[in-house]
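See structure below.
Only a single protein chain was left out; the remaining protein chains are all shown in position.
Coming up: chain A.
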């Protein structure tokens, strides 16, 4: 006997979504970003200037492009530490092509192809052989950059064609750089992909419980493979921007960027354990990282101090949510 009328109606939501948004991590990031912005403008008279602010965006656009794809990968419970090495390898391949007389469209295809190939290699090792991604990508981190060192030694490739300069140095309109536009478009695409498609939904399912996701008919390995390919692809695209901006390739290009990218993602509220996080959060974190490094640069703080700062920030944002949960459990 089923008496439908006695069954309680279950509402979709209890909390007002606007109220929930107000108390979210993203809101906190906005507050932090505004605070750093104000601090920067007080600390340096050169900061509040449209061209300064335009230059500032270059501090996060290239890393941000990778962080968008890395966010999806970390939500799915995996990680790719080889992204900076993929930049180096892609850049080296482009440099070799330049020596052979290749023109801009060919260079772009080579960088994208190299990035994608690296992503496929990482993805295949993780999903086909079932190896842990952290180990695989520490290995490929050395491998990819090692190839660059073998090819280049202590040399540098220069002589990129004039048209190639647009990607890293060009402006679409007034102070709005090509890189900034590219980052905004990519952020929109990745935001829609993660938050508005069924593919994005499966990423969260995998990150929260890969076994149950498999049992729910989610092609877990295929999704992870695609995410590694996307991360490789975005690293290749970032390599185009960076190489164009520097107008040269050295094997040490983008050295240590993997940590800054991961820091960006985790600061953006993506759980390092997988299963939670948002693209708006990552975009805000990218802006904050840009504001901080640019501000420290204006104050003539040396690079080594910035690297200490990045390390401390990474540890703090990883530890905070874990410690917070532990405290809450003790209180309960």
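Simple rule for what comes next: a residue touches a chain if its C-beta (ideal position, glycine included) is under 8 Å from a C-beta of that chain, and two chains touch if they have at least 3 such contacts; residues count from 1.
Note that contacts and distances are computed from a predicted model.
Novice: Which listed name, "Acyl carrier protein", "Urease accessory protein UreF", "Sugar ABC transporter ATP-binding protein" or "Monovalent cation/H+ antiporter subunit D", is the one UniProt assigns to the chain that has been left out?
Specialist: UniProt protein name of the non-displayed chain: "Sugar ABC transporter ATP-binding protein".
Novice: Can you tell me which of A:24, A:44 or A:208 touches the chain that was removed from the display?
Specialist: Residue touching the absent chain, from the options given: A:208.
Novice: Where the complex has a chain not shown, which of A:94, A:152, A:218 or A:279 is the residue touching it?
Specialist: The single option touching the absent chain is A:218.
Novice: Quick one: which of A:175, A:259 or A:276 touches the chain that's been left out?
Specialist: Result: among the candidates, A:276 touches the missing chain.
Novice: Contacts of chain A with the missing chain: which residues?
Specialist: On the chain A side, contact with the omitted chain comes from 2, 4, 7-15, 196-202, 204-205, 207-209, 211-219, 275-276.
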